[in-house]
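All protein chains but one are shown in place.
Let's look at chain A:
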Amino acid sequence: MSDRERVLGRVRRALADVTPDDRPYEAAVERDYLREHGERTAERTVELLAENLADYRAIVHRCGRAELPSLIGRLLAGREAGSVLVPPGLEPGWLAGTDAVRVPDRAGSTPHELDRVDSVVTGCAVAIAETGTIVLDGGPGQGRRRISLVPDHHICVVRVPGQVVSSVPRALERLDPARPSTWISGPSATSDIELDRVEGVHGPRTLEVILLG
């Protein structure tokens, strides 16, 4: 007997006392929790996102379309970033204000090559106000999962209010499970030393979020 048959057989015998529940799944589990916590205007939701991002040590900036290239240019220059990773589909204008070397996100790049790049600029799929989270799903302007991981400095542009939702349930509604997703809440951190939060381990130690309105 294969281990598959063995395990499934054990499961079925273990459940011999249980009456099957043949209702469709959506009816079998009642969900009376909230879809989002509290009622807010779109503007207030964006403010909450900014507060919660900052609370977990992300650096938050706000700007309009016209100022975006110069803001990104200033942020890269402030870090003396000589090179920047560019995901496919990133709006070309966003990097108009910097002369850092563009390193395109390619399948063939090795991790060591990525490790030599100073910064990365991406968009996102959705941002969650209640938790201060940005979610990347590899869509246009977001790139492969590893590019927002290996460089030490990540600049993420969130279009507000369009890409901002209030809550985790609202974010999941917008995401396609078939696409790999990365949920980011502040820079890399750990609670492993005396259960106290310290920022800065393996992921980018500096996370800058630009709320583009």
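Everything below uses one rule, namely that contacts are C-beta pairs under 8 Å (C-beta built on N, C-alpha and C of every residue); 3 or more make two chains touch, one makes a residue touch a chain; residues count from 1.
Following the convention adopted for this analysis, contacts and distances are computed from a predicted model.
Name of the non-displayed chain as stated in its UniProt record, restricted to "Iron-sulfur cluster-binding protein", "Ferredoxin", "ABC transporter permease" or "Tol-Pal system protein TolB": "Iron-sulfur cluster-binding protein".
Although one chain is not displayed, its contacts with chain A can still be listed: residues 2-4, 6-15, 17-18, 20-21, 25, 28-34, 37, 52, 56, 107, 111-112, 115, 128, 130-133, 138, 144-146, 149-150, 168-169, 172, 177-204.
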